[in-house]
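Below is one structure, written out as structure tokens, with a few remarks after it.
The other protein chains are all here in position, but one chain of the complex has been omitted.
A and B are the chain letters, set down in written order, and residue numbers restart from 1 in every chain.
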Amino acid sequence: MGRFVVRRLASTIVVLFAISVLTFLIFQAIPNGKPEDRLAGRTSTPETRAAVRKSWGFDKPIYDQYAITMRKVFTGDVISYTQQVNVEDEIRRDLPATLSLAIGAGIIWLLLGIAFGLFSAMRAGRFTDRALTVLSLIGVSTPVFLIGAVLLYVLAFKLSIFPNTGYVPLTKDPLDWLDHMILPWIALSVLFIGFYSRVLRSSILDTMNEDFVRTARAKGLSERRVLVRHVLRNSMIPIISLWGLDFAAVIGGAAILTESVFNLQGVGQYAAQSVQALDVPPVLVITMFGAFVVVLLSAAVDVIYALLDPRIRLSG
Amino acid sequence: MQKGFRGLGAVGVVLAVALGISACGGSSSSSSSGSPAQGRNGGEATVLMGTAPDFLDPGLAYTTQGAAADWITYTPLLTYRHAGGKQGGEIIPGLATALPSISKDGKTYTFQLRKGLTYSNGQPVKAGDLEYTIRRSIKVNWGGKSFFTNYIVGAAAVDSGKAQKISGITADDATGKITIKLIKAYGAFTNVIAFPAAGLVPTGTKFTNLSNSPPPGVGPYMITAVQPNRTFTMVKNPKWASFAIPDVPEGHLQKITITINSNTQAEAQQVLNNQADVFDPGDTLPPALLGQIRSTAQNRFAPVTIPSTFYFFMNTRLKPFNNVKVRQAVNYALDKRAMARLASGFLKPECNFLPEGIVGHPTSCPYGDPNGAPDINKAKQLVQQSGLAGTPITVWGEMRSPRKEYVDYYTDVLNKLGFKATPKIISDSTYFPTIGNEKTKAQTGFADWIQDFPNPSDFYLLLDGTAIQATNNQNFSYVNDPKIQTELAKLNPVPTSQLNSVASQWQKLDEYTTSQAYEAVYGSEQVPKFQSNRMNFAASTIHPLYLDDWLNLSLK
Partner (left out) sequence: MAIDPTASGNELSLELPGAIPRSGPSEEPPPAGIGPYRLALRRLRRNRAALAFGALFLVIALMCLAAPWYAKHVAHTGPNVNHITDTVKVGGKTENVVSIDGNPIGPTWQGKFFLGADANGRDIAVRLLYGGRNSLEIGLIATLITMILATVIGTLAGYLRGPVDGVLSRVLDLIWAYPVVLLAVALGTSLALGGIDLGLFQLKGNSLLVPALIIGVVYIPYAAKPIRGQVLSLREKEFIDAARAQGASALRIMTTEVLPNLASTLIVFVPLIIANAILLEAGLSYLGAGVQDPNPSWGTMISNGIPRISTALHLTLVPGIMLVLAVLGINVFGDGVRDALDPRAEVRIEH
């Protein structure tokens, strides 16, 4: 176990390092994407640009720039190009919106995904099962921003049931917060519900045929008891681990599209805006942050997975 | 994401013209011109902004959104009149007692600071603070700092780190006398001193971006409660009224909350439903709501034309635009009515480079009525005569709407004329550096100019042959015409106050430019003035330079 943790940690560091280098290089490669041209303004003179280059350290060799930036990432001193504000402060400010989205939607998609999957499996082959399958397939086939835009059009614009985009902090007005979060939660959940219910359904059907379930049935346990005590417990393992990873991804800024459509001003939207403005420092910090959360939670999920499932041994 | 922050370069915008009323068919009251008027004092209002200010720090702000907050918080020695239309472009004394006295050679400006001024934190204002303020703007790399470094003696040396202080600015704290020495005469220097970046901050203010907690200033309002990209609040500066500066009154509203939301549709909806009070004129009204706004909110909505030039540049160094016939053909073929529809009606068709409201604006158009149908046949004929039909053309454009749509349309027009045109749309943030780079060899594409101050020379910077440079070039058409150069040499040094005496010369020059078809101009931008029914719509104004003028907002 200890060796496993050490190994995972080592590979995590390698991956994070590579991600930071890659992000840095992607933006270096852009023609005319030199930050000094933008920082110095549209009518700037060559002298101004030279001064900007010097004061921001763009005249240094690229590996130096990388090293300086990375040092700042760890000391929390990264400053963005466009608004020249502390990037980590910005992320901290954006995090509540992203967390609200991730936690709310995460709970919805987990519960509904399980409910639909369970229902589908119990009615396998019958009409309800087919209907749910079709619904979940439509769910995984629709882009989240299309769902979001249509929801906003119908429920916010036409019927005025919900507010038209934006985020209100929970601490400011809990009811208003809820009002603003419901549509984003639904939009983001649809895809995951569709997917989770399908995973759970096939996982349950698989487990039903396993020996230990047959044994349990043979022992005369009620079908319901078999389903809950034996089948569901086993089938939930992949669902929970999936949930951990998806949840991590959303916190790490993967819900870019949802946040943009609903203008939640979360981490993902900040990332999208920074990419469009070719503002490297925030993009760098957010990708590292996102990757870190994902890698960390996937390691945690591995450990939990191993603890839950006796068939798996962690080899080091 | 692609909402309107005005050109990276120009503190967006400028001079005035009371077009608001004529443009909307006289449906609204005579609001946008004239005096600040009779608003009720007190109360609070919410202003919605679609694009966050680039900076709230006066030393760094360069977009209209930033300037909107800063110009009523950090008053410079000179400032603009708080009025809409032409009057808004007038330079008036701010913290100075009067307009400066200018030496005969136009190189020395002398100001007298008002007495008894204090910053919002109670610290007394000293004459020496001006040098510090300008030095700070230079050192924190304000986007327009070349206006300082190019003209003030010793400013460039501070920029490059060779000097500690700007030698060209001297001040006497005891008497309040300030003298600024220029490298060369510059007619528009009073406009430079009126930039919010020259709005005084106390000596000792840090040389870092203070946008999150803006430094104390001398102005009718103070910026508080800043949450970047989300909100900030303007509250009245209690000390201001006692300074009794005649043309910079105290505001009406006690408190103005600015909320930033990039979803302009949601914003417009809120104003329409009276949940918020002011729609930011720097934003584009969503076409989806226009019809509803025009029909149900006509007494609190008006489009206001701002002096600006929207045009397609045509690189005179490259095929096919090195041929004047091709350039003229483009001017004949553009259907400006179509472009106005792409802008949801927020474009006033024009064909000359100097827009209406700028001294020297020509009144006629050699390529037919800008509001009429284009002459495609004439255009095709010209292309045929040029023998350049079939030339491949890359048309450059920005991502944001409706600029992308303009370029898509223009590409189609070029194809109709027989060229092989394809659009190339790139991200807004790299657009101008890219087309301004000589190596890009951009043939043609979108360009705009919303000027820094009310002076035709600011527009002609874009056609000045000596301004051509390898990177960050603004003369996208690479115009280097001896006739234009001789005229500019004569006209550029004329001080802003004497512009009217050379109006006819500017007009002749612009008519010549149009006849040579150096650019394909299609119009001036219009901005929306749109408020809730709580607001005194008639008393509020759209300022020609900064668009927002929160000093003139008041409740009914």
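Operating definition for what follows: a residue touches a chain if its C-beta (ideal position, glycine included) is under 8 Å from a C-beta of that chain, and two chains touch if they have at least 3 such contacts.
Keep in mind it's a predicted model, so treat the numbers as computed, not measured.
Residue A:Leu137 is the one among A:Ile68, A:Leu111, A:Leu137 or A:Ile161 that touches the chain missing from this view. Only one residue from A:Phe195, A:Phe247 or A:Phe262 touches the chain missing from this view: A:Phe195.
Listed by residue number, the positions of chain A touching the unshown chain are 4, 7-8, 11, 14-16, 18-19, 22-23, 26-27, 29-33, 130, 137-138, 140-146, 149-150, 152-153, 157-158, 191, 195, 198-199, 202-203, 206, 238, 241-242, 245-246, 249, 252-254, 256-257, 260-261, 268, 271-272, 275-276, 278, 283, 286-287, 290-291, 294-295, 298, 301-302, 305-306, 311-316. In the full complex, chain B touches the omitted chain through residues 1-2, 265, 286-291, 294, 335, 337-338, 340-345, 373, 397, 399, 401-402, 404-405, 407-409, 411-413, 415, 422-427, 430, 434.
We take it that only the chains that are shown with their structure count from here on.
Per-chain CA centroids place chain A at a distance of 40 Å from chain B.
Across the interface of their complex, chain B is touched by residues 30-34, 37-49, 51-52, 55, 79, 82-85, 90, 93, 157, 163-166, 260, 263, 265, 272-273, 276-278 of chain A. Across the interface of their complex, chain A is touched by residues 1, 7-10, 52, 54-55, 60, 62, 141, 143-146, 149-150, 156, 159-160, 209, 211-212, 227-230, 261-263, 265-266, 269, 399, 427-430, 432-434, 436-437, 440, 461, 469, 471-472, 474 of chain B.
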